[in-house]
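Let me give you the structure first, and then I'll get to my questions.
The other protein chains are all here in position, but one chain of the complex has been omitted.
The block that comes next holds chain A.
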Amino acid sequence: MSGSKPESVPVPNPRVTWEGCSVLLDINDGDRLVFARLSSGSTLKIGNKTCSLQPLIGCPFGSLFQVESGKEKPYLSRFVPPTEENNVQDEGGLQLQEESRDNRALIDNNQAQSLTGEDIDAMRRQGATGDEIVEALVANSATFEKKTQFSQEKYRLKKQKKYAPRVLLRRPFSRSICEAYFKKYPVRIGFLRVDALSLLLSMANVTANSDVLVVDMVGGIVTGAVAERLGGTGTVCSTYLGGTPYSIEIIRMFNFSNEICKRILRCSFNDLCSVQNEMGEQVNQHEDVCTMESQSNEKASVSVSTEDFHLSSKNGGADLVPENELSTSSKTCKAPKAGEKAPKEAIQSWKENGFSSLIIAAPEQDAWSLVKDLLPLLTYSAPFAIYHQYLQPLATCMHNLQLEKMAIGLQISEPWLREYQVLPSRTHPCMQMSGTGGYILSGTRLCTNTSQP
């Protein structure tokens, strides 16, 4: 499937939200991540407060909101952070002074704070803003002045998060979606870390106008990421073994245009292989599967979710939320349908031309059994990338590919990603990091029909 006109591609990813759009809400700097769909009726629960998401409609992505108490009920109000030009100068100046304070005078007797819970509630009733409460807490802390500047900052931040939580409106991209899942529900995406996902896309040379074959048993994150890179051109074919397609529900989180959704097709492995022989028969045989499939799609797109990821440690205990619990709440707009059954013309074209890339992310499957069947569908000299959370299946697969001389440039890579805290005089790698992002076997398919000169 080629020959798409570039001029038909609409402007990707508008930068302002609209009614019915999918958003990623980042609460208190990544402590909690919530996928939501904006509508007049949708709400967000922060602590014990429930706020309407209505004020977020029509706002630019990247806007910051703060929870305000309000007369009747709490509401989200746009928060414009002050330009920190002056603060930065001050901070820099202070940093140059030797820090003489330390923690020798701190005694952990739980009496440092003289404001009680009742005092704070009273302040709230009188309409104090979150910021005012934070200032009051600072003023009434017996130990605040004795803290080092660094720990004063930490104290303020902690109180701000509790009494004046902030919500950042993020644009759902494969980056943010993958990170959100990896942080809280890594199992659902087969522990595929964002850097590994980025490598899959590069190593498989995914670009506009390509025809990409994927085996996506990681919830649809790979199919979605590929579709994002195709931008409404080419095709991504999500193939599956057996009669039931794998779930690609994560695709609903992207705000894909119809143009992009149309390019996401599904086709069973049997149909991909047998098309050449008895095409008519095959298509008929699978007609019923096709209807079933589109029904399940329908269901998937109705159950638009406000998928809630609690990332703060106190909520961290709650592990995998069951599927049905996730797809509750708002019954608003439908996400455009993606993942239609591939039409026979598309299958025919793939058969004739071969796919231009192959990506496999199937943590439950043996890499080699998939590769030996799927590689022949890939055109000569086309690159492929296979993800696995374990090394061994890829090692075996690589060894067999070498023996069979099916591919070249074979390499197993494991990405290593470390984040840094960068602050004046306090720069160091972050104390916690992800230990593994999985392994990738990459290579290029060889032409197997060359006759010797």
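Operating definition for what follows: contacts are C-beta pairs under 8 Å (C-beta built on N, C-alpha and C of every residue); 3 or more make two chains touch, one makes a residue touch a chain; residues count from 1.
Heads up, the rule we're going with is that contacts and distances are computed from a predicted model.
The complex appears with one chain absent; UniProt names that chain "tRNA (adenine(58)-N(1))-methyltransferase" among the candidates "tRNA (adenine(58)-N(1))-methyltransferase", "Prefoldin subunit 3", "Ribosomal RNA-processing protein 43" or "Ubiquitin-related modifier 1 homolog". Screening A:G190, A:G232 or A:G339 for touch with the missing chain picks out A:G232.
Interface note: of A:I133, A:V167 or A:L197, the residue touching the hidden chain in the full complex is A:L197.
Listed here are the chain A residues that touch the chain not shown: 2-3, 6-7, 9, 11-13, 15, 60-64, 80-81, 83-85, 88, 92, 171, 173-175, 194-195, 197-199, 201-203, 205, 207-210, 228-234, 352-354, 356, 379-383, 391-392, 394-396, 398-399, 408-420, 422-424, 427, 429, 439, 444-447, 449-450, 452-453.
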